[in-house]
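Just passing along the structure, written as structure tokens.
With one protein chain withheld, the remaining protein chains of the complex are depicted in position.
Naming follows writing order (A and B), and every chain is counted from residue 1.
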Amino acid sequence: MHKHTFHLRDIILLALIAIIFGVIYYATGFIYNALTVALTPVGYGPMANDITIGIWCMAGPLAGFLLRIPGSSFLGEFLGAAVEMFLGNQWGAANLISGVVQGLGTELGFTLTLYKFYNWLTVILTSLTATFVTFGWDWFRNGYNHFAPHMLVVMLVVRFLSMFIFSGVLVKLIANLLKRAHVIKR
Amino acid sequence: MNPSLKLFLALIISLEITFTTHLTGNILIIVAALAYLILSRVPVTKIIKPLLITLIPAAALFSTIAFFSPEHNVRFAWVLVSRLYCYVSVGAAVTLTTPKLDLIHSLEQNCHLPSKFAYGFLAALNLIPRIIQAVKSIRVAGEMRGVTLHWWSPTLYFKAILAAISWADQLAQAMETHGFVEGAPRTAAQVIPLRKVDWACFVVILIVIQLILIALP
Partner (left out) sequence: MKELINVHNLTFSFAEQEPVLKNVNTVFPAGRVALLTGPSGCGKSTFLRLIAGLLPKYGGTVTTGKIDFNGQQPTVGMLFQDPLMQFALDTPRHELEFVLENERVPRDEIAGRVASALSFAHITELADRQLTALSGGQQQRVALAVVIARQAKILLLDEPFASIDEANRHFLIQQLDKLVNEQGITVLIADHDCHGYQQLHPLVYQVTGGQVQQLSPTNSQQFLDEADCIARQPLQTQLPLADDIAALALDEVTIGRGDEQLLSIPRLKIIEGKVTLITGPNGSGKSTFFAALARLLPYHGNISYLGTSIQDFSRRRYRQELGLVFQHANDQFLNVTVEEELALSKKNGTHPYFKDHLAAALQLLNLTGLEKRVVYSLSGGQRKKLQLLLMLMMGQSVLLMDEPFAGLDQKSLQNIFTLIHQAQKVRPQTLLVISHQLAGIDQLVDFHLCLTGHQLIYQTGGHHES
């Protein structure tokens, strides 16, 4: 039972999932700001982004595990960004760019498994690809070449941990529940 | 200006300034975007709000570069701050002046975005109040059984996604009984024009921005 196109139902579902994550993490926006304020005096302000990034990227991997169609992870992440833009998030159109970057990052992990495995290996792969792709983007956007090297290493490690814990482990636990409830077939 | 072109212009500008470090250019873009917002009669409070929220990440970025980086490069810190404000003001120049339905219609009519994406997305947006209510009642269901569900509890997502699956099913079926067929041709109640003037504006603005980013010191 392989299908390779998105139907209306899938698109609505992906957008709904993106909104659900947004609703539950509405509070995370404040966590982000609070973290930034707390970390700035010690020179690690931008790290709030690395600590919370795994939370922003959850919709993509979950969509990948749920629908198992090539492109679903990308679409899940991108629709999430579009929802944020339409709801008047401050970053506006730039949300779409972040959505594309994060979507590519998480999708790449599934691509590396050739869309054949949906196990813990997939979790590690998507966490890794998402970490590197988003870090590469932020390198330019936030001028990481001006940061102290030791700080960049710390930020990269923290970012991977955040990706692994939230977009990886938490997503896999949710996917496991969905699988046991026979929502995810196979 | 045509909504799709406006969006693409904003995306191009946002991308371009990510890879340049032109302080004057950034500031000119911010000023132009804010002027456009004011000329479009967007209420000032709506413009100021995103600018204020951005103060926090902007301050963090500034202090990290200016005080904690090896070179203490204050000028580059200002470039980054202005870049953040470019994203915000250019983004606002699109979202605060374009009704979302116009943008969706424009993407459908002018850019041939498949209608299933356009309307599937809109249908989901309609359910936001229902989703907020559902998340609330899942947490209550937990509390009544002696379980506290936090934002990191898989159960909270599991239950919400189960609900979403059933809603997506219901909505898709309902849209089908409202005559919607994936990929079928449709007419348009509101035609979103894509005029030569729109293209001319688009091209002229792009050229001006290139001139600013290249020619100005």
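We adopt the following convention: a residue touches a chain if its C-beta (ideal position, glycine included) is under 8 Å from a C-beta of that chain, and two chains touch if they have at least 3 such contacts.
What you are looking at is a predicted structure, and each value in this text was computed from that prediction instead of being measured.
**Student:** Which of the visible chains would the unseen chain be in contact with across the whole complex?
**Tutor:** A, B
**Student:** Which residue, B:123, B:161 or B:213, contacts the hidden chain when the whole complex is considered?
**Tutor:** Among B:123, B:161 or B:213, only B:123 touches the chain that is not shown.
**Student:** Which candidate, B:41, B:145 or B:196, sits in contact with the chain we can't see?
**Tutor:** Checking the options B:41, B:145 or B:196, the one contacting the hidden chain is B:145.
**Student:** Tell me which stretches of subunit A touch the chain missing from the display.
**Tutor:** These residues of subunit A touch the chain that is not shown: 9, 177, 180-182.
**Student:** Residues on subunit B that touch the omitted chain in the whole complex?
**Tutor:** 101, 119-120, 122-123, 125-130, 136-138, 140-148, 155, 159, 162, 167, 169-181, 184-191
In the analysis below, only the chains that are shown with their structure count from here on.
**Student:** Report the residues of subunit B in contact with subunit A in the complex, numbered from low to high.
**Tutor:** Residues 7, 10-11, 14-15, 18-19, 21, 49-50, 53-54, 56-57, 59-61, 63-65, 67-71, 73, 76, 79-80, 83, 87-88, 90-96, 100, 116-117, 119-121, 123-125, 127-128, 131-132, 135, 151-152, 154-158, 160-162, 164-165, 167-169, 171-172, 175-176, 180, 182.
**Student:** Flag every residue of subunit A that touches subunit B in the complex, lowest number first.
**Tutor:** 6-13, 15-21, 23-25, 27-28, 33, 36-37, 39-40, 43-46, 48-49, 62, 66, 79, 82-83, 85-88, 90-97, 140-143, 146-148, 151, 166, 170, 173-174, 176-178, 181, 183
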